[in-house]
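A short write-up of the structure that comes next.
Only one protein chain is missing; all other protein chains are in place.
So that you can tell them apart, the chains are marked A and B in the order they are listed, and the count of residues begins at 1 in each.
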Amino acid sequence: MNNKPKIGVYVCHCGMNIAKTVDVEAVSEFASRLPYVKVARNYSYMCSDPGQQLIKEDIKNEGLTRVVVASCSPRMHENTFRKTLAAAGLNPYYLEMANIREHCSWVHENREEATAKAKKLVYAAVAKVRLLEPLEEKEVEVEPSALIVGGGIAGIQAALDIAAAGFKVYMVEKTPSVGGKMSQLDKTFPTLDCSACILTPKMVDVASHPNIELMTYSQVEDITGYVGNFNVKVRKKARYVDINKCTGCGACAQECRLAGTIPSEFNMGLGKRAAIYLPFPQAVPAKYTIDKERCLFLTRGKCGKGPKCIEACAAGAINFEQQDEIVEFKVGTIIIATGYELFDPAKKPEYGYADYDNVITGLELERLVAASGPTGGEIVIGKGEKAIVPKEVAFISCVGSRDESVGKPYCSRVCCMYSAKLAHLVTEKLPDANVRIYYMDVRAFGKGYEEFYDRVRREGVRYIRGNPSEIFKRGDKLVIKAEDTLAGRTLEDEVDLVVLATGLEPRQDAREIIDILKLSQSADGFYLEAHPKLAPVDTATDGVYLAGCAQGPKDIPDTVAQAKGAASSALILLSSGKVKVQAQISNINEATCRGCGYCVEICPFGAIDLVEVNRMGNIVQVARVNEALCKGCGACAAGCFSGSAQQKSFKDQQILPQIAVLGAMK
Amino acid sequence: MADLEKLRAVAKETVSRDDVKYLIGWRQGTYGFRVSPHFITEPEEADKLIFSPLCSNNLATYLTLVEKLPVPRGQEPDTRKIALMVKGCDSRAVVQQLVEQGIKRESVIIIGCPCQGVVDLAKVEEKFPAVLEQVEARWDDGKIVFKLSEGEKAVPREEVLADKCLRCRYPNPVTADTLLWEKVEAESNDEYADVGELEGKAPEERWSFWEAYFSSCIRCYSCRNVCPMCYCEDCILDRLNPTWVNRSNNISENTAFHLARAFHLAGRCIECGECERVCPVNIPLMKLNRKLTKEVREKFEYEPGTDPDSKPLQASYRPNDQENFIL
Partner (left out) sequence: MSEQFEPNLVAFVCNWCTYAGADLAGTSRIQYPPNLSVIRVMCTGRINPLFVLNALQQGADGVLVSGCHPGDCHYMEGNYYARRRFTLMKDLLEYVGVDPKRFHMSWVSASEGAKWKEVVETTVNEAKEVGPFEQFQRNKINW
């Protein structure tokens, strides 16, 4: 092979855009005398068909092996000219552009100076282009299936969309039932739809859809691979009930020795359940699960003369021998819809949540007003003789939102509206009650939200602008100390019930997925999207998308919209069946790599791993790039002390000549 | 207090183990105040081991210098452990090598020698010029006692100890499998006075200061070769394609070489001072390295070689790293 490069340089006039300030004739004449330059031409519009034809013909007739186009920004036409090279049978990565328009003719007035600079830029491009290497644009096949982590409304919607498009979906949900937080709500704002009525059909669809494989009470253990080819490992936790046999009749729970003694998670601890339980009546799948932390037989090895559930179960579904099961499968794309947690109001001790029974959270009130809740929809505080029906009810907004003191500077976006909704439900159920809401600002930004806020105020709910400083007990009453900042006076407000509008925060276990998929977190701890505006459902990892509150606080309409967006992004991959991987990626010279692992730490995409190789009989550790994961940023290359990591088309030996030219040409 | 019997006994026991390849310690050098590294494979060789104020050498360098010879077909590579004697500063090199995965913790046995400071040979030879016979030395209550042929001479430690020892904050090994004797109290603090002094000067004065030293550099690469953190098998400053630094010896290339070397040690230099000790033309290399050590400590609250679980400084970041110099 003749390794002396033959370079063609093409100087574009861009009409008068370049030619007016840059002496294009002089630049191409200068270029023609540079090392390895075979031809140098200038032409009115290089990007036009005849312009491109010029390059193609020279490649054929002059045997050019490298091309420099001195014209506009490569951000504009790099692809155009790459295609030109490819059409003429030259590797498209044998192209270098000199930006003599945006970076020269348009920003400098003096013709002499601009021409001198254009020459410099062309020389630097010539210096680099001769050292460029041919690159290959690889494609990988996409496994036609998707993994959805999280079975709340976001995961459910995404799963249904992808399944409807005809692709296989694996849904992994940590708890025994799908439904998520939405299933705990009574009504949804601002339409006051019954939450269960709109959600339950979708839950059932997920379980019954032939394309969806639902794994509840399961957890993602590990994910390896890359876009199009992820290997997923899921742990199906032992529920000690054979779900193929369980009919969901509930006889076991009635007989359980612990029936009515264990706080129900679904009812926020306000109701009680047995050790074998269905989280809530509409749970999907309607299969019972044994709580192994509580079950007498599983914790003590003994339950009376024998577990009563076994006796009660006519289907013979109880199986105390059941073990966790690991299942493995491949997917092409992943949607993370793991949702959120609620702020723990005990972290704001001045509100007395931990001390007083009649200080509750919004979600607790939600369970109280729900017909399916522990009180059958009656708003009753306390039990037995002490039970009261509150008359004076106060809501406090922004508990754990917009509050630097607890590390939550962001707005949770739903609390204003759910407070308004709950206030409405209270006035509806207790017409005599006086309801007020302490607030900082009311954010009613969604469709129909402002109207709902107006309606609630018309219904008699009072809005008091001020953040309570303290809540304490006086007799049977709670006293809220606050400043009404609009009236400019302090007040002590005696009430029967305080409802804290707790904000949304990232899940405590958010790190699990981060460690598995190398996702990033934004400052607030939620998963970071690839771009806040233009790629809000994408992540830095190709093929992995975000839906719902895992990415940040959202209401239900926004969650569903984002889930549909994530599903659509996933479907682009799935339906095209293959995905192109970057060509200008990094590569590691294993012969000089010392295996220090800097690049592994640095890589934002988890694209580099340390592997053991046999070097003349010795086992040594070196870094290796996974080409499908690398996005070609080059951060590894700059962090590698031995120069073993290099980014293709941006190698040290390709950049140093540019530096040399630009430094030397005064 | 250095207990040579204990040291030798531990060495004997260690080197007798089947899973130990060899042990690296110190022994008396061939003349004067010199000390040499001592590689032993047999227990009887342990009797030559010493630990004294003359043991400047940072033996951790040898862990990454180990040449991996080709293993003949059909044979297994020798994966036995290497035992290493370390002072406080040396142990930081081992820790930083662990951080950078140059070695595996289970493949080394670290024998820790709490240290009261080692001498600066230049300072000693100024006091006792042209001594050719082998000299032993020991610590004695704030003094260093030299055993010369004309009798013992005690010198206050401040007069002969290396500068790095007079401000040492890590006299005790930060990690060790065996600690040979009781720990030593650290010097109070290190305020980087040497760095501060130069920082206070005008840019031209600083340039002249370094220009004088760098122009005397003979590019022998001793500073790089002795450094326990310079372990690349193929140093980019040696490479021709691409050529980062020309081999010609002039102020431009020499300056670039030293700046590149210092930069590659930023967040990694554990201040053992070996580069400066071995420099044949006395370039104050620690004054250069310590500038970055100081910045790393102040700006990133990072001290290399102290925590084997830390992430390397240059392979990590904090979103709120300071950036007041950025336009």
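Annotations
To be clear about the criterion, a residue touches a chain if its C-beta (ideal position, glycine included) is under 8 Å from a C-beta of that chain, and two chains touch if they have at least 3 such contacts.
Note that the structure is predicted; figures quoted are calculated from it, not measured.
Note on the undisplayed chain: of the listed residues A:Ser32, A:Ser48 or A:Ser73, the one touching it is A:Ser73. Touching the chain that is not shown, out of A:Ile243, A:Ile514 or A:Ala660: A:Ala660 (per the contact rule at the top).
The set of chain A residues touching the chain not shown comprises 73-76, 99, 101-104, 106-110, 113-114, 116-117, 120-121, 124, 127, 520, 528, 540, 584, 602, 604-605, 631-635, 637-639, 647, 650, 652, 655-666. Although one chain is not displayed, chain B still touches it through residues 195, 198-199, 203-211, 243-244, 246, 251-253, 255-256, 259-260, 262-263, 266-267, 288, 291-292, 295-296, 299-300, 313-314, 317-319, 321-323, 325-327.
Simple rule for what comes next: only the chains that are shown with their structure count from here on.
Distance between chain A and chain B, defined via averaged C-alpha coordinates, is recorded as 46 Å. Taken together, the chain A residues at the contact with chain B in this complex read 523, 591-592, 594-599, 601-602, 610, 615-621, 639, 641-643, 651-653, 656. Residues of chain B that touch chain A in their complex: 68-73, 75, 77, 100-102, 231-236, 239, 241-244, 264, 311-312, 314-316, 319.
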